[in-house]
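What you see is the complex with one protein chain gone and the rest in place.
Lettered A and B in written order, each chain numbered from 1.
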Amino acid sequence: MVKANTLNRNNKTKFKRQDLVGWLVMLPSLILFAFFVWEPLLESIRLSLYSAKGIRLQEFVGLENYIRLFRHPDFLAAFRNTFLYIFYSLIIGFMVPIVMAVLISETVHLKSFFRVGVYFPNMVPGMATIMMWSFFFRPGNTGVLNILLSKVGISPQVWLNNPKWTIPLIIITMTWKSAGSTSLIYMAGISRISSELYEAATIDGAGIWQRVRHIIVPSIFSLAKTLLILQIISVFQILYEPLVMTNGGPNNASISLMMLTYNYAFRDFNYPMGAALSVVICAILIVLSGIYTKLTKDKE
Amino acid sequence: MKRLLCLLLSLVMIMSLTVGCGKETTEDATSTPQSQDTSSPTPEPEKVVLKLGIWPEPTLTDDIAVHEGYVERFNELYPNVEVVPAHYKYATDTFVPMAEAGNCPTIFETWFTEPQKLIAGEFIADITDNLKARGWDKAMNPSIRELLSKDGRIYGTPRDGYALGIMLNVELFEEAGLVDENGYPLYPKTWDELAETAKKIKDATGQAGLCLLAKDNAGGWHWSNIAWCFGATLTIDNGDGTFTANLNSPEAIAAMNYVKDLKWKYDVLTADPLNEDWGTGFTALGTGTAAMYIAANDAVNQPTQVNGLPLDKLAMCAIPEGPGGQYSLFGGTPYVFANNATYEEIEAALNYLEIMGQAPVASDEAIAGMRAGAQNKVANGVPVIPRFPSWIDQEVLDAEAKIIEEFGNVDTNMYQSYFDATKSDGNLRMEEPGLTQDMYAEITKVLQAVIIDPDADVEALLNKANENYQSLLDQTFKK
Partner (left out) sequence: MFFKSYSAKKDGAIRSFDLHSFRVKLLIICIVVICAIIAFVCLFPTVWVFLASFKDIREFRREVTIFPSKFDFSVFVKTWNDLKFIKYYINSLIMVVGCVICSVIFNGLIAYVLGILKPKGHQIVTGLVMWSLLIPSTTSIVALFVNVNRLGLSRSFIPIWLSYGANAFIVVLYKQYFERMPADLFEAAKLDGCNVLQVFLKILVPLSTPIISVATIFTITAAWSDFLFPFLILNGTGKETVMIAIFSFRTSNATDVEVLRAILFSIIPPTILFLIFQKQITDGAAAGALKE
């Protein structure tokens, strides 16, 4: 290994030995990043332009896989659904943690219990969460939610089998799992607000609701923007929920782009089509991130 | 700055190089066995390893004992072959990693849906030469051979032929009083009767009359049999290599309306058909939460051995008749072979099948194998009933018939109508041609829609499905 004193030479302009050492130290990590994150993105593009037998590429077919993909009857459904997932997650999943954070911030008693309690679902493994909620949404009178409904005299519902409810209910499941951890971030943001602000506002005659509206909301606004884009990105990859809860049904009401990718690659062994769809998903994500950055820049 | 970019790029290049290298080595691995079989006619018999994916799973100790018997016999006859038990239960998500890593067992079972997919991916071996040398290619039931072939080459051998029928849970029939003076279930003979029978059972026992599948492609698979009985033909072979989708014929619409009535008029289905698949259907039948289920004779171990239904409480009847006639969907469960298996390894596997009695050979070994299999079924409470001739060798058929007579552990009257119907001319019908699985997927979506919505517009849904299916057909089969 290189001795430390070689590191002490001046570090201007030229690529020095110490730079090389730095690169060498992170080389193993870089290889891992390249292998697990960066190279697969490029490989997706390459795969999507070929025909294949199993994972063995056969011949270059240009954009044929993409044309077949766009023409596939399930593609439009998956495309539309993915945006419906995002739409409902904005309505349900985005607001709930903010409301939770504001409310819990107002408590004194049991506060740490509330914090721990709302975070707990985040510790439950995703697969367990989904399977657990499948029992809740089971149609017929032994589904848990139907048991609860029967106690208040409401007849059993079909839950996920009602195509209008499938996506919102899946989003509720996701929100149940992740809202607690998100709200902790908002709570941290709220606790950073200085007491003087509230006092000054009160002197100006602001009531409690106005203080929330004019002090708390603006102060977590930029946090919310960041979390929003992260949320959209994570909802975009939704896979386990439709795969386990509904198998994409009923009548394609919940199939997502990632689930279609899964079906292509891991059910039909059609890796080039799966890769083509991956590329489409990545492209949409890049566009979305671009729009987001532009919007936030314009505002500032 | 530029230099750094170069460094980064070269890193990515190194990465893709290593990936490339890996690819070459795996290709080498798969090609070496093939090069061996050209140079194989060496004088002394080489040591051959036979990895048996058809070995029973560890929990089935009785089945393992039977196979251990087979191996003993096999080793006496073929001392140069080393048999390695390598139980493999085929699943789409486990198959490719295993096959690409070269760990595929020499011989394994797969599902009826899979052979064409596996052939297209070159995952399984072309065994035409082996079969021709033995004369087995001609002994194979031609329609089953068709299922296992592509471009005139054969890629598997049949374990069983199967034909769909209706399995009945006799306990529920008894509870509903639907048995004749001899205690035989009063099974439905037409689809209308089936709906009424199911209704009676539901009213009397509270359990579902029929378990209908609507979760995955198996839903479309079962429904296509219903549709045939209503007179529908779902895919038309144009004879020039193209196909025309015909999912929205009046007959198909009638068949779909029938399913809709089962749910909304009679209400005889299980609580959530959208969550029922091939396996849960047998659970429902076996544990008495459904009285009837469309199933095939080769799966009689599912309700009994696996799900605990007493042997004498299982019956099977023919697929009911509809306005368009009476048909039973016919297919086969195949044995297939690893694509990197050598000629000798495939020979060894075929010899093993012979010892199991799963080959068109009526030798003493084969008959002993059949007997051992039957004996094991008796011990495990699995009905011993006739199979469908997957081989058309008369000697084998006779030997089989004799064994079934000897080991018969069920009242054949319980299965009479099923076997009578499937023996009649023109009753057995192969699956629809074209993109069968894609068609099933389209139909399953329609099934889901009519089961969840009493106001579903069946005609519009089938028109849409037909349009989708036609576009898939047009993309795949071009003139």
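Please note the rule applied: a contact is a pair of C-beta atoms (placed from the backbone, for glycine too) under 8 Å apart; a residue touches a chain by one contact, two chains touch by 3 or more.
Treat the numbers as computed from the prediction; the structure is a model and nothing was measured.
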*asked:* With the missing chain put back, one of B:V48, B:V66 or B:V96 would touch it. Which one?
replied: B:V96
*asked:* List every residue of chain B that touches the chain not included in the displayed model.
replied: 1, 3-5, 7-8, 18-19, 22-23, 25-26, 29, 88-89, 91, 93-94, 96-98, 100-101, 103, 277, 279-280, 283, 289, 306-307
*For the chain that got dropped from the picture, name the residues of chain A it touches.*
1-5, 7-8, 15-16, 18-23, 25-26, 28-30, 32-33, 35-41, 43-44, 47, 55, 100, 102-110, 113-128, 131-133, 135-136, 141-142, 144, 147-148, 150, 176, 178, 180-182, 184-185, 187-188, 190-191, 193, 195, 198-199, 202, 208, 211-212, 215-216, 223, 226-227, 229-230, 233-234, 237, 239-240, 244, 258, 261, 264-266, 271, 274-275, 278, 281-282, 285-286, 289
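Note that in this section only the chains that are shown with their structure count from here on.
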*How many angstrom lie between the CA centroids of chain A and chain B, rounded to a whole number?*
39
*Write out the stretch or stretches of chain A touching chain B in their complex.*
15, 23, 30-31, 34-35, 38-39, 42-43, 53-56, 68, 71-73, 138-140, 158, 161-163, 246-247, 249-252, 266-269
*asked:* Help me check something: in the complex, which residues belonging to chain B touch chain A?
replied: 3-4, 7, 11-12, 15-16, 19, 27, 92-93, 95-96, 99-100, 117, 120-123, 214-216, 271-272, 274, 442, 444-446, 448-449, 451-453, 461, 468, 471-472, 475
